[in-house]
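What you see is the complex with one protein chain gone and the rest in place.
Moving on to subunit A:
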Amino acid sequence: MKEFNEFKDEWQAGRQQVVQNTSDTTKIKELARQKKRKSIMAHVGTIIVLTITLVILCLFFYYVAPFKTILSLTGVALMLGGLTLRIIVEIFSLLKANKLRLDYSLKDSNNQLISFYKFRTKIHGGFTLIIIALYCIGFYMLTPEFSLYINLQWMILMDSSFVVIAVILFWQLKKGVMAEKQVLKELVNLNSGLDNE
């Protein structure tokens, strides 16, 4: 039976065998910059897509289809309001993600991640469902006024295709939430592992 000090000696001897990486640190710095850019763009990308959608919808409702009835205007407000709320939440999420620190202790860093993923599961779960629901309700509220200008066949096609889009969105959302819940579970388990003696 070896004493633990012998394992230490083996470990220290193993350190000598580690091949010193002589590569230029410039490469690491460049990779770090790329990683940071990529991470920001992943968040900013969603914000840009949502903002472009919002702008296109605004232009559409102003120039192409200026609705007049109260019901339609409420529908427009629900659609645009839901999208605006989603953009605000994404910006908030980006700011929160930028605050995550890897140079804290494992426990603190883990607690930060738990708080972040709890926030993500909330916004990708219930909150986004509400926004999609508002968007769908808003869209269907436009139908009566739309039907005055578009023939019935097109209306049916438009309304039914919207259901398909909503189902696909819901499925994607559920998949994302499940993945984030799994990460959250692992993080909580990690914390329990740290607390248990």
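FYI, a residue touches a chain if its C-beta (ideal position, glycine included) is under 8 Å from a C-beta of that chain, and two chains touch if they have at least 3 such contacts; residues count from 1.
We adopt the following convention: contacts and distances are computed from a predicted model.
Student: For the chain omitted from this view, which of "Amino acid ABC transporter ATP-binding protein", "Gluconate dehydrogenase", "Osmoprotectant transport system permease protein" or "DNA-directed RNA polymerase sigma-70 factor" is its UniProt protein name?
Tutor: The record for the missing subunit names the protein "DNA-directed RNA polymerase sigma-70 factor".
Student: Please identify, in ascending order, the residues of subunit A that touch the omitted chain?
Tutor: The missing chain touches subunit A at positions 1-2, 4, 7-8, 10-15, 17-21, 25, 28-29, 31-32, 35-36, 101-110, 179, 183, 186, 190, 193-195, 197.
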